[in-house]
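One structure below.
In this view, the complex is presented without one of its protein chains, the others remaining in place.
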Amino acid sequence: MKKRHEMEVIAVDTIAKETIEMTLYQPEISQQTVPGQFLHLLVPGFTLRRPISIAKVNSEEGTVTILFKVVGGGTKALAAYQPGMTVDALGPNGNGFQVDDVQEGERILLVGGGIGVPPIYHLAKRLSEKNVELVAVLGFQSKDYVFYEEAFQKIAETYVVTNDGSYGHQGFVTHVFSEVGAFDQYFSCGPLPMLRAVTTELKDAAGKVSLEERMGCGVGACMACVLPTVDNSYKKICSDGPVFSAQEVIL
Amino acid sequence: MKKRHEMEVIAVDTIAKETIEMTLYQPEISQQTVPGQFLHLLVPGFTLRRPISIAKVNSEEGTVTILFKVVGGGTKALAAYQPGMTVDALGPNGNGFQVDDVQEGERILLVGGGIGVPPIYHLAKRLSEKNVELVAVLGFQSKDYVFYEEAFQKIAETYVVTNDGSYGHQGFVTHVFSEVGAFDQYFSCGPLPMLRAVTTELKDAAGKVSLEERMGCGVGACMACVLPTVDNSYKKICSDGPVFSAQEVIL
Amino acid sequence: MNLEVKLPGLTLKNPIMPASGCFGFGKEYSEFYDLSRLGAVIMKAATQFERFGNPTPRVAETSSGMLNAIGLQNPGVERIIANEVPRLAAYDTSIIANVAGSSLEEYVFVASAFNQTKDVHALELNISCPNVKEGGIQFGTDPEMAKRVTSAVKEASNLPVYVKLSPNVTNIVEMAKAVEEAGADGLSMINTLTGMKLHLPTGKPLIANQTGGLSGPAIKPIAIRMIYEVRQQVSIPIIGMGGISTAEDVLEFLQAGADAVAVGTANFQNPFACVDIIDALPETLMNYQYTSVQDVIDRRGVQV
Partner (left out) sequence: MNLEVKLPGLTLKNPIMPASGCFGFGKEYSEFYDLSRLGAVIMKAATQFERFGNPTPRVAETSSGMLNAIGLQNPGVERIIANEVPRLAAYDTSIIANVAGSSLEEYVFVASAFNQTKDVHALELNISCPNVKEGGIQFGTDPEMAKRVTSAVKEASNLPVYVKLSPNVTNIVEMAKAVEEAGADGLSMINTLTGMKLHLPTGKPLIANQTGGLSGPAIKPIAIRMIYEVRQQVSIPIIGMGGISTAEDVLEFLQAGADAVAVGTANFQNPFACVDIIDALPETLMNYQYTSVQDVIDRRGVQV
């Protein structure tokens, strides 16, 4: 049976502009999570839970790390949590990045945009356990928003792109695709316009994308988060996704 | 101009069953308050402020003490406050007990019931600075709810009454009126049924009573808390009261 | 404590059921607890054909509430009977089917379809969905239309029919009386209130459908008022809903005039909402000196 978890806050840090890294203690989740899955967090005073991707796990210490951007009331309240407090979470929810079909020796392109970078980091860590070559393209608004570059550099050939050129390459993530060379498959997570650009640019490549939508239940019951599929049907982002094959869904 | 105060919580203690004593730091209020006045407290997550009487002040230390019973969501949340946190308060609100007409040498009867005891204590302290004789009758549900008995004993001839007889005299506060002897005027605060009994029993005596009603604004603007008066008019408990002459109002 | 309630067609072990549309067909929440604990399950709306519903975003958060405009997405009544009902029937609980449509004919089609199965115990006739352009809403705001669809469905169906009323009306009592006269076995109230939220950066409605239905604790005072008003003038049972999230809320609905209740939005905040309420109900009733759910209902009878 699924559970509602009380996760203890271990650490809260601002690691970039408006960007919070929070480490939570919950051994079960730390052991079960697949990259791309999310926590569905209850913030007291708000009706709906907030979906936040898992950015890393440490199954030995029993911890789970999330990164989030402060955009509205819920994330603002969450950012004010102190170590020792607990967060009510459902999870790990959804289906993450399937990496079973990633073969030894493949070259994998990872594309993360903004607050879509954390689940891509989690995936990169998992892939780095396999014998594959990783190339990461990370896009941010501007220099102040950049995070996790060093962590990526340890495991992947890393390109950082900022919209305004204040750090790394200037422009959109797609602007450096010409530099990254050939790859076997790609994985991407980021804002919808970025995913649209990425999937269009790479339309002939095998790829998986992680999507967002406003959620009600977060567990597949309410039909708030549906997405049309190419076979004239639909998928639920919260429970069928958030990760889908780029070929399968209509963005 | 009136203000909205951020009062720092200095101490929170459970001093009897479901009864919390909370000391707050706010020099201005500690200096201005008259016994019987109240704070109008904002508890995050609740629409309306909670009126709570001031039970003592220490103008040297700049502190204000309140006592409250945990009855619903607002007082429950307030009871969980920790020292160092702040409470948003309006106050001191209302008109308290006027003691200008209390003459030297008078014998004064004080009648407090349950959570109506704290403002009576504040008044007792103030009156004890005058050269008067104080008799206090304090009523509680049962032994577990009794508080401030010793504090009263230091300044007044004190009778404690419990409904179930588990401590002190058994019955209602009015049951011991025959024992307290003659007095010049009385002051009372407590639940409405008690005040009705007290004012009926003492209908020929000069007295003042402190009343409660559900409040909207707490400052006299919304007309939520009106009370009919004997002259076919009305008074607002929050701003004309909460203390009224027993002869003036219809309970 | 005895939590049982008897309603036309339904003997409920307790008065708590998930509200339509907030629990799918039970599959997802069956991963959190045993659905046999529930008094009943009200399924997501069924229409004649599969519906894909409205574009997204379909939900928005509001103070103590939420807006939704799902648009009755469902696989169609035949597939519901074939795939969903049998799975739910494995649990020891009652099943109520929520019947929707855009025309009288569609309501009748869907209602009669449920005659095929022995596993559905009652119909909830949804004449109050604010989120579909055609049909639904007129049936729910015009007493004559409500009467017609209720009579037609009563005639077509072998099952007791609970008509689900819309709160978006000037006079709820008139609507309740109309469907009672038309033969409704019970009422279900309230559905959502039509609301809107704007997306400040664009100044446009945040929900793709523009308006959505407001649910959650924000609407509870309106639900209580409507149930109380209807209870004074109508004698068929009421399944009450609108903002329930605690056992105290359930008591308030029962006191106001409901005979059983449904829990909607609260499931999203707490997937265990229904069972947590069932667990808390005996103590809550005791705290207020009630000896059973039926006792609340009986003593309300005396007071009114």
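Letters A, B and C mark the chains in the order given here, with residues in each chain numbered from 1 onward.
One rule holds in what follows: a residue touches a chain if its C-beta (ideal position, glycine included) is under 8 Å from a C-beta of that chain, and two chains touch if they have at least 3 such contacts.
Everything numeric here is computed off the predicted structure, so don't read it as measured data.
*Asks:* For the unseen chain, which displayed partners does it touch in the full complex?
*Replies:* Over the full assembly, the chain not pictured touches B, C.
*Asks:* From the listed residues C:65, C:186 or C:264, report the one that touches the chain absent from this view.
*Replies:* Looking across C:65, C:186 or C:264, the contact with the absent chain belongs to C:65.
*Asks:* Considering the complete complex, identify which of C:72, C:122, C:149 or C:224 is in touch with the unshown chain.
*Replies:* The one listed residue touching the chain not shown is C:224.
*Asks:* Among C:160, C:195, C:237 or C:271, which residue is in touch with the absent chain?
*Replies:* Checking each option in C:160, C:195, C:237 or C:271, the one touching the absent chain turns out to be C:195.
*Asks:* Give me the chain C residues in contact with the hidden chain, please.
*Replies:* Interface residues of chain C facing the absent chain: 62-65, 67, 141, 168-170, 193-198, 200-201, 203-205, 210-212, 214, 216-222, 224-225, 228, 243, 248, 251-252, 255-256, 288, 296, 299-300, 303.
*Asks:* If you put the missing chain back, which residues of chain B would it touch?
*Replies:* Contacting residues on chain B, toward the hidden partner: 1-4, 42, 46-49, 90, 213-228, 234, 239.
By definition in this document, only the chains that are shown with their structure count from here on.
*Asks:* Need the CA-centroid distance for the pair chain A / chain B, whole Å please.
*Replies:* Averaging C-alpha atoms per chain gives centres 56 Å apart.
*Asks:* Can you compute the centre-to-centre distance for chain B and chain C, using the mean CA position of each chain? Integer Å is fine.
*Replies:* 47
*Asks:* Spell out, as numbers or ranges, the residues of chain A touching 2 or more other chains.
*Replies:* none
*Asks:* Can you list the chain C residues in contact with two or more other chains?
*Replies:* Not one residue in chain C touches at least two other chains.
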